[in-house]
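Every protein chain except one is present and positioned as in the full complex.
Take a look at chain A:
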Amino acid sequence: MEVKIGILALQGGFREHKEIIELLAKQENHFNKYTCKEIKTDRDLVEFKPDGIILPGGESTAMSIISSAHTQGTDIKNIFDHLKEFVSNGKPIYGTCAGAIMLSDQVENQKDGGQSLIGGLHIQTSRNYFGRQINSFQSRIRLDLPVIEKSPDESQPSVTILDDIDGVFIRAPGITKILDKSVEILGRYQVTLKDSTKETIITAVKQNNILATVFHPELTVDTRFHKYFIDIVIAHKLSFLK
């Protein structure tokens, strides 16, 4: 089966995601073929017809402005409108850092005048939650990933535990509120904030086919989290074939 992953390429670390998907494509040699394309315009999206989309890290303000600027005064549709449709159709989408902000229903600490979002993920995020670049950090974190294809055999574990993820947090947002019980928390981490208080933060969430992380697995050589996203994409695609 061909699995097509589109990567929003308006600004930010989109090349790193592409490299991870390409790495996974090399490892896959049985039934599935992964293809990956940078998405910059509505036309790219319509032509490529991705099965899953990744929203990269970068500056969310820049991406939301770039998404609409060249469409002004034309009948070209803003790519964010296409992405909203993609999300509301229940298709798999994964946002890292700025991508997680764009997927959030509510965002705190926006630039003056606010910024346009894609939304659909029922969480509240706060931009630059930990402070400035000097407060960026890297640490080993643990994720508990619900198994996508549940086996009828009750003795099989229902979560996969990854306890050695290299978490890279760059001017990261915080997930400050979960707004609906359909949102599953995949990981927590105790962090020392800039005023030296300790706080347990949420590092990753899942809501049906939507994934979001405030850290950057694409900045490491670890492909496991992206593989998890691809498993969701494959399961979603198969659900239409059954």
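Please note the rule applied: a contact is a pair of C-beta atoms (placed from the backbone, for glycine too) under 8 Å apart; a residue touches a chain by one contact, two chains touch by 3 or more; residues count from 1.
Going forward, contacts and distances are computed from a predicted model.
J.: Which name from "RRP15-like protein", "Chromatin accessibility complex protein 1", "pyridoxal 5'-phosphate synthase (glutamine hydrolyzing)" or "Histone acetyltransferase ESA1" does UniProt give the chain that's left off?
T.: "pyridoxal 5'-phosphate synthase (glutamine hydrolyzing)"
J.: Pick out which of A:K18, A:H82 or A:R127 touches the chain that's been left out of the picture.
T.: Only one of A:K18, A:H82 or A:R127 touches the chain omitted from view, namely A:R127.
J.: Hey, which of A:E2, A:D112, A:E154 or A:D195 is the one touching the hidden chain?
T.: Answering carefully, the residue with contact to the hidden chain is A:D112.
J.: Have a look at A:D105, A:D144, A:D166 or A:D231 and name the one touching the chain we're not showing.
T.: For the chain that is not drawn, the touching residue is A:D166.
J.: Touch as defined at the start, partner being the missing chain; which of A:G6, A:G58, A:G95 or A:G174 qualifies?
T.: A:G58
J.: So that we can see where the missing chain sits, which residues of chain A does it touch?
T.: Residues of chain A in touch with the missing chain: 9-16, 40-41, 57-59, 61-62, 65-66, 69-70, 97-98, 109-113, 127-128, 131-134, 136-142, 164, 166, 168, 170-171, 189-192, 216, 219-220, 222.
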